[in-house]
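A single protein chain has been omitted from the complex, and every remaining protein chain is retained in its original position.
After this line comes chain A, so read on.
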């Protein structure tokens, strides 16, 4: 009995990775909202969009994992800077 799923369906790992990527993108956008200057916000949103879109078609799981880590690091950096700027 063959699998009933369509051929383009993702495996569980790929599905979870996709969810993680979207989660990081969402957190990034939420953090960028807190930046005080409007021009900075626009620039950062454009930058985040470019970075994520550029690697949209990657298929190698390890590469994707590395990129997720990189994005999380950028996110934490941004959050720390915002915290410092606010204090």
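Everything below uses one rule, namely that a contact is a pair of C-beta atoms (placed from the backbone, for glycine too) under 8 Å apart; a residue touches a chain by one contact, two chains touch by 3 or more; residues count from 1.
Keep in mind that, in the parts below, contacts and distances are computed from a predicted model.
Q: The complex lacks one chain in this depiction; which UniProt name from "LRC58 protein", "Serine/threonine-protein phosphatase 2A 55 kDa regulatory subunit B", "Acyl carrier protein" or "Ribosome production factor 2 homolog" does that chain carry?
A: In UniProt, the chain that is not shown appears as "Acyl carrier protein".
Q: May I ask which residue of A:13, A:53 or A:86 touches the chain that does not appear here?
A: A:53
Q: In the complete assembly, which of A:9, A:22 or A:83 touches the absent chain?
A: Considering the complete complex, A:22 is the one touching the chain left out.
Q: Which chain A residues would touch the chain omitted from the figure, given the whole complex?
A: Residue positions of chain A that touch the missing chain: 18-19, 22-23, 25-26, 29-30, 33, 49, 52-53, 56.
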